[in-house]
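With one protein chain removed, the remaining protein chains of the complex are shown where they sit.
Right, subunit A next:
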């Protein structure tokens, strides 16, 4: 068998890279929205909202991402909901990330000193303005490290979609491995590629953190 050059291996992995980046991007966006929805939900003054948000977060955090992914992809069709592998992957990653993210949002908001709330009441701000102008800008800075980690977790989670036959990086690498048998080279490239995607994510969050901390304690 002829050895396939490294360049050729990388080019054939690139189509998988696109899928990985797409799933990661939409998964992160969905997780971000769900984090805020569930995080605020857990702080709501209405008991029913608190219960729903808490049950969502605890059930998702108590089970495993791969089980959730398989459940959405293989079990949901039985009750009539059929999703494409891509949709199932984004949904599972988003739901999972949102559950962990809700904890980030909740704890950051709770960590803002109560004096801030009292001051805004004294200044006669409406509850909405109090949250939007006083609490959230301070809480958001504290959320950044948590969200940074969450992004990396979601990116790593995208590798699981290969197990529901979505052609992401990991899936392509497995296919390539079966056809070329250049196991070591392929998996070294694969690990390096994931590291290279994660790199700008970590650095991006760090830079944002630095920028938002300017003028704050």
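Throughout what follows, contacts are C-beta pairs under 8 Å (C-beta built on N, C-alpha and C of every residue); 3 or more make two chains touch, one makes a residue touch a chain; residues count from 1.
The criterion applied here is as follows: contacts and distances are computed from a predicted model.
Engineer: Leaving aside the chains on screen, match the unshown one to its UniProt name from "Ectoine/hydroxyectoine ABC transporter permease subunit EhuD", "TldD/PmbA family protein", "aminomethyltransferase" or "PEP-utilising enzyme mobile domain-containing protein".
Structural biologist: Matching "Ectoine/hydroxyectoine ABC transporter permease subunit EhuD", "TldD/PmbA family protein", "aminomethyltransferase" or "PEP-utilising enzyme mobile domain-containing protein" to the record, the invisible chain is "Ectoine/hydroxyectoine ABC transporter permease subunit EhuD".
Engineer: Which of these, A:125, A:141 or A:159, touches the one chain of the complex that we don't see?
Structural biologist: Going through A:125, A:141 or A:159 one by one, A:159 is the residue touching the chain not shown.
Engineer: Could you tell which one of A:33, A:74 or A:132 touches the chain left off the display?
Structural biologist: A:74
Engineer: Please give every residue of subunit A in contact with the chain that is not shown.
Structural biologist: Against the left-out chain, subunit A lists 58-59, 61-68, 70-71, 74-75, 78-79, 152, 155-160, 162-163, 170, 173-174, 177, 183-184, 187-188, 190-191, 194-195, 198-199, 202.
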